[in-house]
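The complex appears here minus one protein chain, its other protein chains still in place.
We just call them A and B in the order they show up, numbering each chain from 1.
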Amino acid sequence: MIRNLFILLALIITPASLAEEMPLNMTRGVTDISERVYDLHMTILYICCAIGVVVFAVMIYSLIYHRKSKGAEAANFHESTKVEVAWTVIPFIILILMAIPATKTLIAMEDPTNADITIQVTGSQWKWHYRYFDQDIEFYSLLSTPRAQIENQQAKGPHYLLEVDKPLVLPINKKIRFLMTSDDVIHSWWVPAFAVKKDANPGFINEAWTKIDKPGTYRGQCAELCGKDHGFMPIVVKAVSEQEYEAWLSAQKQTAEAEKAQAQAALSQTLSMEQLMTEGEAVYLASCAACHQPNGMGLPGVFPALKDSAVATQTDMLNQHLDVVINGKAGTAMQAFAKQLTAQQLAAVITYERNAWGNDTGDMVQAADINNHAKQEAK
Amino acid sequence: MKTLTPEIDSQPEAHQEHDHHQPPKGIMRWLLTTNHKDIGSLYLWFSLIMFFIGGAMAMVIRAELFQPGLQLVDPNFFNQMTTVHGLIMVFGAVMPAFTGLANWLIPMMIGAPDMALPRMNNWSFWILPFAFLILLGSLFMEGGGPSFGWTFYAPLSTTYSNDSTALFVFSVHIMGISSIMGAINVIVTIVNMRAPGMTWMKLPLFVWTWLITAFLLIAVMPVLAGVVTMVLTDKFFGTSFFDAAGGGDPVMFQHIFWFFGHPEVYIMILPSFGIISAIVPAFSRKKLFGYSSMVYATASIAILSFLVWAHHMFTTGMPVFAELFFMYCTMLIAVPTGVKVFNWVATLWRGSITFETPMLFAIAFIILFTIGGFSGLMLAITPADFQYHDTYFVVAHFHYVLVTGAIFSIMAAAYYWLPKWTGHMYDERLGKLHFWCSVISVNVLFFPMHFLGLAGMPRRIPDYAVQFADINQIVSIGGFAFGLSQLIFLAVVLKCIKGGEKAPAKPWEGAEGLEWTIPSPAPYHSFSTPPEVK
Partner (left out) sequence: MSQTAANKKLVKLLLLGAVAMFGFGFALVPLYDVLCEQLGINGKTNANAAVYEPTVIDTDRLVTIEFISHVQNGMPWEFEPTVTKMQVHPGELIRTSFSAINNGSTHIIGQAVPSVSPGQGAAYFNKTECFCFNKQPLDANSSADLPLIFYVDNALPEHINTLTLSYSLYDITERHLGTALTQGAAR
C-alpha cells in the first residue's frame, strides 16, 4: 500500500523528462517512426499542458481573489467580440502548428513501398500466424504462459502474458512490410516499440511497415476486442542482425524438413493408450482448453462441451470428430487444426477427448488414421 | 441577452383547463402520469438506479483487475461486464438523466405549463425499464449476455456471438425509440410552447443545448437502430452486410456505428454545457460571458460531430487522405469547445464567487472536462493515435469526459435544482463531503489510467502483464472509493426529499431564469398562464 502511495506521488510530481525512464510514458521505441511518434506525442502533450496552465491559472486566480467572502463585487461585463475572436483564432493557429508535424509523420508512416521483406500476419481466436512471403516458412505463435500462472497457482514470470512459444524473428535495418488479415473476427496487431498498430480484418488485407534499428525482443498485444481470450494473444518479435536472420531462416528450413521426416515416421508408429493420453492432454490444454475448458465442459451457450457429447463418445461419429478437429467448423470459433498440429498431435488429442473426463470410449486414434481420414471419407 | 423578469399571473387558478391540481395517489400516479415533473422524477430515479447497477459492474471489473491473474470472474463474464457496464452507463444512466432534467426543467425554463406531448412522454419513459430488464435478463441466459463491447463490432457480434444477441438488439431498439420520442417531445415543446417574449436568443443555454441535442438524437438514433437491425439479420436471417463471404465488409459496420457513435458522444455532453452555463453565472453572481458565442459554439460542435466519426477507426486501414481529413476535422472541434471553456472562465473572472456544492461540481467539471478535452486532442493526432488507440489512454479520456464531464454536470444539476424539486434545501455539509470524496477518488481512479495506456496496456482485457500491477491497484482503490462515495449522494437526495430547511422560491442569490419565479417545491402545474418575458 505504502509503495503504491509513493508511486502515486511520483506520478503526480515526476517531470516528463524523468517519466521516460519509467514505464509510465509512451515508449520511444526502436524505429525512426516510433521516435517521431514519441516526439509528436510529447510536443502535443507539452502544448496541452501549457494551455492548461494558463487557463487553470486564470481560473484559480479568480477562484481565490474573486470570492464573495473576500468582499469581491461582481463586475458587469458579459461580452466582448474582440476577446471572442481572439480565443477562436489563437487556438486555431495553435492547431495548425500541431497539424503540420502530425501530417508529415502520418505520410511517412503510410508509405509501405519498397519493402525488403513481407510478412503475412493472420489473426485468429486467439493466436497469431506468421508467414514469410516467398520463404515457405509459416508458423503459429501462441501464448506460452502456463495456465497455472494465470490461475495464480504459480508465481508469475517477468514476461507474464507477454511470452509466446515461437516469436516472429525479423532482421534489423530492413524495411519490413506486414500484410494483416484475419481468419475470424477483427484483431489488431500492435507492437508499441515499432509504433505499428493495424487491424486485421477478415476478408481484407491491411498494410503496415517497420524498420527496426536495434536488436532485441519486443512485445505487444492484440488491441481489438476479439472475444473471450482477447487478453491472451500476445505478440513477440525478436529482432536480430541480418546474419543471424539468415542463419535462422536456414535453420527453420532444416527444422521444417526434420519435422516433416518425423511426421512421416510417426505415421507408421503405433502409440499406446498411455502415450496418446499423455501427449493428448498436453495438446488439449495448449490448443483446446481455452474454449472447451480443461474439464471438457465448455461454456454453455458459447462453446460446446466435449464431455458426454455425442461426437466425442459415439463410435459411429468418430469420422465426424476427426473431420471437425482437422478442418474446423465454418462460421464458428472452431479452427482447422490440420495446419496447427501434426498428425500425431491430432491423433493424441482426439484420443484424449474420447477417453478423458469419463468419456471412456476406449477408442484409439493413430497418426496414420489422421492421414487416411480424407481418403477414407472420399470412398 | 436581456434580463429575464417575468410577470407572473397573480391568479394562477383563474384560467385552469385541467381539472386535477393534485396528482392521484399510489402506483397508478406513476404509471399513468403525463405530468412533466413526475416523468422527470421517474427518469432521474431510473437513471440513478442504472448508475448504481452499471457502477456495480464497474466494481466487478476493477476487482478482477486489482491484481494480475484471473481471480474472481472468467474472461467471458468479464467481457459481459465491460459490455453491459458501457451500455447501461450510456443508455441507462447518462441519457435518461438528461431526459429527466429536460422534462423537469424545460417547461419551467420557457414558461410552459407542461411538455407539448404529455402522453408520448409517459410512453417514452415506461418502455425504458423493459429495455433494460431485457438487457440485464440476457446476462442470465445460457452463454450469458452481450460480450462484444458496447460498440458490438461485427463479426464478433454476428457470426461469433451467442443467441442472446437477439435480446441485445431488441433492447437497443427500445432504447432508441424511447430516446427519439423524448427528443421529439423536447423539440416540439421548445419550438411551440415558449412563453410570449421568450425569443430564441433569450432561451436559457440548457434549453438551447437540449434543443440541439434533440436534433442530434433524431439524426443518429435511427442510424443505430439501422445498424443493430443489420447485425440481427446478419446473425439470424442470412444477410451479409458485414460478412466478407457474402460480399459484405466488417469495416463498414464501424463506419455506420461511429456515424451514430460520435454524435452520440456529444448527445451526452451538450446538455452538460447548458447546465454548467446556468450554474457558473449563478454562483459568480455575474451574467454568463458570451451567451451568443455559446449558442454558436454548441451548434458548430453538433455540426462537426457528423464529420469526425472515423477518428475512432484510424487503425482500420484508411487511405491517408481520409486519415488527414478526419484528423483535421477532429482537431477543429477543439476550437468551439475551447470557446466554451474560455467563456466559463471569463464568467468566473471578477465575479463574486461562493462555493456551494453545485458550484464545486461545476468547477470540477470545467477543470476535469478540459483535461478530457486535452487527451481528446492528443487522440485526434493520427500518428499518435496509433499508439493510444484501444489502450487505457482512451479509457481514461472518455471517462474524464463522461464521468467528470457528463456525470459531474448531472450531479451539479441535481444539487442546484433539488431545492426547486423538493422544496427543501439539501444538506450542504453532506453535499460537500460527497463532492470532495468524489473528486479525489475519481482522479485516483482515472488519472493513472493515462499512464497505463501510454505504457501499453490494452483496454478490455481481464488480465494484464505484471508491470501494470501497481497502477492497476491504485486505479482499483480509486474505483472502489468513487463507487462508495456515490452512496453519499443517495443519502443527500433521500434526506432532502424527506425534509430539511424550507427552500425559498429562489434559493441561490445569483440564479436567473423563470424556474426561480415559481414557489419551491414547484407546483404540479408550473405556468398555467404563460408568464410575460420582457
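In this section, a residue touches a chain if its C-beta (ideal position, glycine included) is under 8 Å from a C-beta of that chain, and two chains touch if they have at least 3 such contacts.
Note that the structure is predicted; figures quoted are calculated from it, not measured.
K.L.:
Touching the absent chain in the whole complex: find that residue among B:V227, B:A282, B:A384 or B:C437.
P.N.:
From the options B:V227, B:A282, B:A384 or B:C437, the contact with the absent chain belongs to B:V227.
K.L.:
Hey, which of A:D183, A:D229 or A:D369 is the one touching the hidden chain?
P.N.:
For the chain that is not drawn, the touching residue is A:D183.
K.L.:
Quick one: which of A:E73, A:D111 or A:E259 touches the chain that's been left out?
P.N.:
Final answer for the missing-chain contact: A:D111.
K.L.:
Given the full complex, what residues of subunit B touch the hidden partner chain?
P.N.:
Residues of subunit B in contact with the hidden chain: 116-117, 159, 162-163, 180, 183-184, 187-188, 191-193, 218-227, 230, 235-238, 240-241, 244-247, 249, 251-252, 255-256, 259-260, 317-319, 321-322.
K.L.:
For subunit A, which residues reach the chain that was dropped from this view?
P.N.:
Here the touching residues of subunit A are 111-115, 118, 120, 122, 124, 133-134, 179, 181, 183-184, 201-207, 326-332, 334-336, 374, 377-378.
Keep this in mind: only the chains that are shown with their structure count from here on.
K.L.:
Averaging over Cα atoms per chain, report the distance between subunit A and subunit B in Å.
P.N.:
33
K.L.:
Taking the complex as given, what residues does subunit B use to touch subunit A?
P.N.:
Subunit B reaches subunit A through residues 1, 68-71, 74-76, 79, 141-144, 147-149, 153, 155-156, 159-160, 162-164, 244-245, 249-251, 284-293, 315-317, 320, 323-324, 327-328, 331-332, 334-335, 338-339, 341-342, 345-355, 363, 366-367, 370-371, 374, 377-378, 381-384, 386-387, 389-391, 444, 447-448, 451, 454-456, 458-467, 470-471, 473-474, 477, 510.
K.L.:
Can you list the subunit A residues touching subunit B in their complex?
P.N.:
Subunit A residues touching subunit B: 3-4, 7-8, 11, 23-27, 33, 36-37, 40-41, 44-45, 48, 51-52, 55-56, 58-59, 62-63, 66-69, 72-80, 83-84, 87-88, 91-92, 95, 98-99, 102-103, 105-107, 109-110, 125, 149-152, 156, 158-162, 180, 184-186, 188, 190, 192, 195-199, 201-204, 206-207, 220-232, 299-302, 331-333.
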